[in-house]
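This part shows chain A:
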Amino acid sequence: MGELLIVRELSVGYRSSDGYSRVLRRVSFSLSEGEVLGVVGESGSGKTTLALAVARLLPPYARVEGGSIVFNGVDLLSLSEREVDELRGTGIFMVFQDPFMSLNPLMKVGSQLVEAIRVRCRRQKTAFRREDAEREAVEHLRRVRITDPEDVAKRFPHQLSGGQNQRVMIAMALAERPRLIIADEPTTALDVTTQAQVLSLFREIVDQEGMAMIFITHDLAVASSISHRIAVLYAGYIEEIGPAKSVLQDPKHPYTVSLIKSVPAKSKDEGKLEVYSERNPKDGWSGEFCAYAPRCAYVHNACVRGVPVLIQLEDRLVRCVNYGERYE
Partner candidate 1 sequence: MFGRAVRFLVSRPASLLGLIIVCVFYGWSLVEGLLQFAGILLGDRALGWVLLPYDPFKTNFSKALLPPSPRHLMGTDDLGRDIFSRVLYAAPVDAAISVIVVLGGLFVGNLVGLPAGYFGRGVDEVNMRLTDLFLAFPALILALVIEATLGRQVVYAIIALIVVWWPSYARLSRAEALKVKPRKYVDAALLSGLSDFQIIRKHFIRASLNTLVSYATIDLGNVVLVYSILSFLGLGAQPPAPEWGTMVASGLEYFPQWWWYSIFPGLVITVVVVGSALLGDGLRDLLAGER
Partner candidate 2 sequence: MGFVSYAIRRAVSSVIIIIGAVVLTFILTHVVAPHPASIWAGPHASKAVVEAITYEYHLNQPVLVQLYYYLIDTFSFNFGVSPFFKQPVSSLIATYFPRTIELVVVAMILTVLIGVYTGAFAAAHQERAGDYSVRALYLISWSMPPYLVALLLQFALAYHLKLLPPSQLANPALSVPKRVTGFPTLDALIDGDYAFFYSSLRHLVLPAFTLAFISFGIVTRIMRSSMLEAMSAEYVRTAIMKGVGRRRAIYVHAFKNSLIPVVTVIALTFSYLIAGSVVVEEVFSYEGMGYLITQALFNYDYPTLVGSTIVITLSVILINFASDLVYGAIDPRVRVGE
C-alpha cells in the first residue's frame, strides 16, 4: 500500500569458471515514493548486484534463485523482456559508477539526451519534435548546473570532465522522469570536491521531483547525508536497516559499528575494508552461521549455531544474536 518498491527474499548467484557463488541472500526491503534508501557495503557485499537485479540488468551468467521485486504492484521477475523494456528509463533509471564509460563516445552529449527524451515521448504517446527536444535537452543541462549548456550539448563525452558527464546522466534522468532512480556509487569515481557537488545535486533533484532513490555506496557518511533510511549489506545479507540518522548515531550491528569507526575518511580509500569473499577459505565461513562472525569483535559461541534472522529493535531491524538468539 503506497509502497513503490517491495523487494522480498531476493537471492541471486553468479556462475563462473570456478563454480557458483551466492551473492545476495534473501534480501528484503521496501521503498516508498520520494524516499531515499542508502545501501552501504564493501566490495563483494552484493550491493551492485542488488542494483542490477532491481533494474533487471543482470548479466547472463547471473541467476535469480528466488524472491520477488514488486515495482508499482508488478513483480519484475515475472515480466518478459519486452514488458520490462516498457519500464526502462521512465519507470526505473540507473546511474552507473563510471560516467565516461556510460556514455557513447561517438555521440554528442546533447544527442544522447535527445534520445532519452524520445523514449519519454514514445512512452507518454506525445509527439516528438527534434528542435523542441534539443531545446529541452539544453534546459536539463542547465538544471544540473552545467555552465554554458548549449556549448556542452555539442560536445563529446571525452571532452567533458567526470563530474560533467555524471551531471549529464542526471540530466538524462530528469528528461525521462523515472519514479525510481538506482544510483550505483555515482560519486566514487569523482574527485572529492566534485563528489560533494554531485551529491548535493542528487539530493536536490530527488527532493524536487519526488523520485524514490536507491543510493549505493561504500561510504556510510555519504549514505547518511542523502538517505532517509540506510541498509547495511554484508556478504549478501542485510545486517541492519533503519532510519539514516539513528543508524549513523547509534549503530547496533557490530559491522555497522566498525564502519562508523573508520568513517572519518579523509580519502575515499580509507573507509574501505578488506574484500570479503565466500570463495576465500581463509575467512573460515561455510555459510551455516553468521557471515560476519570471522571478523566480529563481539563474536561468541551463539554466533556459530546458525544464521541469525533480522530482529526488530527500536526503530530498525538487526541481524545479530547479541540482540536475540533466533536463527533461520
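Criterion: a contact is a pair of C-beta atoms (placed from the backbone, for glycine too) under 8 Å apart; a residue touches a chain by one contact, two chains touch by 3 or more; residues count from 1.
Quick note on selection: all candidates are chains of the complex that A comes from, given by their letters.
Every value quoted in this text rests on a predicted model; they were computed, and no experiment measured them.
S.K.: Out of 1 or 2, which chain touches chain A when the complex is considered as a whole?
M.R.: 2
S.K.: If we count contacts the way the header does, which residues on chain A are in touch with candidate 2 in the complex?
M.R.: 55, 57, 81, 85-90, 93-94, 96, 98, 101-107, 115-116, 119, 123, 156, 158-159, 172, 176
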